[in-house]
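A single protein chain has been omitted from the complex, and every remaining protein chain is retained in its original position.
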Amino acid sequence: MTAYLVAIGIIALIYVLLALSLNLQWGHTGLINFGLVAFFAIGAYVSGILSLNGWPIVLSMTAAVLAAAVAAWPLGRLTLTLKEDYLAVIAVGFSEVVRSVLENESWLTGGPSGLPGVPRLYAQAPAGMRDMLMFMTLVIAVIVVFALLQRLLRSPFGGSLRGVRDNEMAAAALGKNVVSFKTRSLVLGSGIAGLAGAFYAHYLTFISPEQFTPDVTFNVWIAVIIGGSGRNIGVILGTFLLIVFLEGTRFLNDIGIGLDGSQLGALRFILIGLALVLCMLYRPAGLFVKPERG
Amino acid sequence: MLSVTDIHVSFGPLKVLRGISFQAQPRKILGIIGPNGAGKSTLFSAISGFYPPNKGTVKLNDESLHRLRPDQIASKGVVRTFQVPREFGDMTVLQNLLVAGSSHPIDSIMAGLFGGRKVAEAQARILERAHQMLERLNLTVVANNRARALSGGQKKLLELGRALMVQPKVLLVDEPFAGVAPALRDQLVDHLRGLREEGLCLLVVEHDIEAIMQLSDRVCVMVEGTMLIEGSPAEVQADARVLDAYLGAVTS
Partner (left out) sequence: MPVLQTIADGIANGAILALLAVGLSVIFRLNKFVNVAHVDMATVGAYATLVLFTSVLPIFWLAAIAGVAVVATIGYLSHRLVYRRLRGQRSITLIITSIGVAFILRYLVTFIWGSNQQAFSLPLMRAVRLSDIRMSPYDLVIIALACAIFLGLFLVMRYTSLGRALRAVADNPDLARVAGLQTQKLLTIVWLAASALAGVGGVLLAVKTVITPYLGWAMLLPAFAAMIFGGVGSIGGTFLAAILIGIVSEFAAMYWLPTYRLAAIFGVIVLVLIVRPQGLFGVKAVAK
């Protein structure tokens, strides 16, 4: 039982990192980054490939964060002067292009069959301890990222980001370089997503392009929206709610609702879709945020 | 000193500004009036970089503002407000002012993460200025309210306050009196005059003729993208063409 909870905890914390990344980009800067999974994937593959080639994991993870951050720059350059709808769809396209590169360039990425044997973190530790150590490391990582983000978001930089989010033209008229702020937010957030990807790779030890579809992006979006975009705490709660939902529905079979695997998956998404629509109609600020009265 | 020379702005086939020229001096208030559609707000957008002119130049103290982004122009000291207030809705009134007051490098990532004492001191100074601004504009009581919840007149005041936090040299104020209660309007006129004494160069677009004549040192009348006349308030009020322009706009 504990092992199961630890496993879920690890995945939850990885998603929390993704949610924090998205909250910076969307919650505080208003960027519709529908391509989040691209940076998750880049982080995972860069750390995976480098560590398979002998790099120490600490270095490969650092490289992964940097690679993901750098990769955000061209996406930003292309889309940040456009209407937000355009950014949204192009970002999805970007993440799918990244995925097709991962599928096709098998000389580098192992192609559709993926990359097996990625070194674990704490490979030296005995099997039972490994996951626990991974979990603790993630807890520390999340706390550090969270603390840094809070500090940054409470600083004038954070205020300027939110100004850009709330009213770009006003922000520009007050001397804020809108594109520069958006780019920095995108790059920083993508670096965090890369970190999440690196952890993911070293935990699962097997990564393949199938794991990096837009579904991942949308799961994180749902966590951030339902949790209430803007508040990092709300976002974390939303993530846990999401994970509980995703995991919890696995047990439906056990309690006698006879659905096969893919039907269960489909049902999950139907409920998520319904939740999204209802949330947008009635509680656009999220579940954990009191609706503003005036 | 702001000098605007023969600027033209067109949106496709539509010519909105057709050769506007004037100069605005520090310690002077230049009022800009004209019927709807004359291009007054577009003029502000052209000067501040939102709609770069197709032809003509805008210079601040002989330095051309050609091809600069709006935020660059604002950093050089030319700040505009918007006709319809563009408050940062999800932030409080105080936060709106603080964001406006924190310029580069205070609002950089480095300062935010590794700021230390110098940044903290700068922030304290900005906070001080913000509180003073709240006082001057009678907004202290709503300092911690969400900006989107303010009344129309209060939003206008916030718009002005924010622009002032940037410490501009030239301030382009777009309809500051619209929706503002008459008692407050007089206070605003006094406030703007005070700013003038402090050395600011003010351009004010308004529909309220009375307020403009009361406030301005010189008045420009714009009609259909051109400057009809520029002169002292008395001169402009006496000019028959001005009356024509307004009546003409009403009857046409």
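Going by the order they are written in, the chains are A and B; count residues from 1 in each one.
To be clear about the criterion, a residue touches a chain if its C-beta (ideal position, glycine included) is under 8 Å from a C-beta of that chain, and two chains touch if they have at least 3 such contacts.
Everything numeric in this text was worked out from a predicted model, so none of it was measured.
Asker: Using the touch definition from the header, name the shown chains in contact with the chain that isn't displayed.
Answerer: Across all of the complex, the chain we cannot see touches A.
Asker: Please identify, in ascending order, the residues of chain A that touch the omitted chain?
Answerer: 30, 32, 78, 81-86, 88-90, 92-94, 96-97, 100-101, 103-104, 168, 218, 221, 225, 262-263, 265-270, 272-277, 279-281, 284
Heads up, the rule we're going with is that only the chains that are shown with their structure count from here on.
Asker: Any idea how many Å lie between the Cα centroids of chain A and chain B?
Answerer: Chain A and chain B have C-alpha centres separated by 42 Å.
Asker: Flag every residue of chain B that touches chain A in the complex, lowest number first.
Answerer: Touch residues, chain B against chain A: 48, 50, 69-72, 74-75, 79-82, 86-91, 95, 98-100, 102-104, 106-109, 111-113, 115, 119, 123, 126, 146, 149, 162-163, 165-166.
Asker: So in the complex, the part of chain A that touches chain B is made up of which residues?
Answerer: The touching residues are 148, 151-152, 155-160, 162-163, 165-167, 169-178, 184, 188, 230, 292, 294.
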